[in-house]
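Heads up, one of the protein chains got dropped from this complex, but the rest are sitting where they should.
Presenting chain A:
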Amino acid sequence: PVNFLQELPSYRSIARKRTNIPSRDKQSGTLLKPTDSYSSQLEEGIAENLNSQSIRKYALNISEKRRLRDIQETQMKYLSEWDQWKRYSSKSWKRFIEKAREMTTHLELWRDDIRSIGGKFGTGIQSYFSFLRFLVLLNLVIFLIIFMLVLLPILLTEYKITNSSFVLIPAKDIDIQCTVYPISSSGLIYFYSYIIDLLSGTGFLEETCLFYGHYTIDGVKFQNFTYDLPLAYLLSTIAYLALSLLWIVKRSVEGFKINLIRSEEHFQSYCNKIFAGWDFCITNQSMANLKHSSLRYELRADLEEERIRQKIAERTSEETIRIYSLRLFLNCIVLAVLAACFYAIYRATIFSQEHMKKEIDKMIFGENLLILYLPSIVITLANFITPVIFARIIHYEDYSPGFEIRLTILRCVFMRLATICVLVFTLGSKITSCDNYSCELCGYNQKLYPCWETQVGQEMYKLMIFDFIIILAVTLFVDFPRKLLVTYCSSWKLMQCWGQQEFAIPDNVLGIVYGQTICWIGAFFSPLLPAIATVKFIIIFYVKEMSLLHTCRPSPRQFRASNSNFFFLLVLLIGLCLAVIPLTISMAHIPSSKACGPFTNSNTTWEVVPKTVSTFPSTLQSLVHGITSEAFAVPFFMIICLVMFYFIALAGAHKRVVVQLREQLSLESRDKRYLIQKLTEAQRD
């Protein structure tokens, strides 16, 4: 029957489209050697699609491609002048684009390192490192935006490079008490206070351009115009948030398109695992053995999961009720654990803030640092303990294995990122709560926080430094000793149980997304934070690479690259959304400090925008007012909803058509087989 199938016109036309060569020689299985009929058929093929693809895309070997190209060039002579010129210019344009692309790939950072990691440890871990590289670039671009919009005019004026001056508008209608900003300078400075200042952003670092308080300027007057610094500061914040969102969405669109097209269960495609399961770039035998065992594990686990899902579908209603009530109870426990951690962070922050205000210079060195870093320490401890608890709890909830992993990871992600929000909200509540008298004077607690944005910036700075120190410390004091112990004391039972380190992708990804969320929140309050984050991520890249190459063994359970990319970008997006919330609240609700910063003349940070809009010409003003009014927003929202419903209906209709076509196709195929069978029987008679 297969012989007949190969003679069918549909098979032949597809074969011709593929290679421009007639049917394959069955015995040798290789392509036919060129003959006269071959070249005439080639010409037919070319005449069919004269605007065809470039020669490279043909599935022929090089000598045949050469012949094809010669034929194409002789064909070109029969074209008109215009067509020839068009063909020539499109070819040279394509060549130019390729050369440009080649040159940009040389500029790609760490290309060889990441490739060699992929060859040795698989594409899942390789995608972790390319994710890290993406974050380095993102932070660099964010810092460039902030530099161009905010730092550059100030530096130009300070160092007298251009002929400009600062504009300082005196504050009006504000109580003089709000503008008092005592810079603490004690008499005797101990030598270690510099170290404390460096680690916590107080003292000599507080007035530098690292923090918000340095930018107490209302404008920079150049020769022809006045550069509005408060507006630039606000716009740089909005710009970097928007840029991060767009870049992340652009990166995730490729993976998303593929996932949306599929109708099957996400991550569960057997075709993908079998035809695209083997990483062809694996070069050493031990890695190949590992890949074999991971494929064995994965395929068996998938089949197992199917069986469990069938079992779940066959549950009796009694069992279902029991399982659901158990799950409800366990979720309450999870919520209780989360609430306990959040409360601990809340108390630690309040304790740290209260004691920081007291005589911190009179304390001993260690106690100093402990109080300053208490929130960070509590957050880190909570992030060590809760994944263990979650992993224990989920066993009792009786989900399928794939779902278990995903739910645990989701809970850990939420835990990690929500801790930062809790910290920021605690600070916010402390800033807006005044104990004896109400905050009517300045809108915030100006006795304790004369310049509250700088202090929030200092907390973010401390979190970032502490996170960096912890990552370095864990690598130095846990990973390397573990590897040494395993290598030299492998006879101990404990070492055999514990074993060598595996590179745990989810934990590492959460760590760097945590760092990036801190950077996003902190960049408003501390404009140099993205630069620090860039340097930090660069150092982390090399540290993690060394740790991976020298202390880790490849994990038997490997993440796939496609899963990984989607997961990383999803977590990053959650971090971005969680970072935007405290920023919007602090920009729109909490009054900006009147003692420092660019927003001393407006009530809140956001007020700069309405003020600027009121300086526009009146037509533009009314346009802006029109767009932001309800009369525009409500119909706009309704139109968007209608468009969305239209596309959903369209997608449903397409899906129905696809199902019908598939049924039709299988019916046709049955007919075809029946006819072939009849034909073979008729031939036999």
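Here is the rule we go by: contacts are C-beta pairs under 8 Å (C-beta built on N, C-alpha and C of every residue); 3 or more make two chains touch, one makes a residue touch a chain; residues count from 1.
The definition used in the following text is that contacts and distances are computed from a predicted model.
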Candidate names "Histidine-containing phosphotransfer protein", "Non-structural maintenance of chromosomes element 1 homolog", "glutathione transferase" or "Calcium and integrin binding family member 4"; UniProt protein name, chain not shown: "Calcium and integrin binding family member 4"
Contact with the hidden chain (one of A:Y78, A:F225 or A:F280): A:F280
Could you tell which one of A:V167, A:C209, A:L235 or A:L299 touches the chain left off the display? A:L299
Which residue numbers on chain A touch the omitted chain? 2, 5-6, 11, 14-15, 18-19, 24, 26, 28-30, 55-57, 59, 61-63, 65-66, 69, 102, 112, 115, 119, 123, 255, 258-259, 261-262, 264, 269-272, 274-285, 287-289, 292, 295-296, 299-300, 303, 560-562, 662, 665-666, 668-670, 672-673
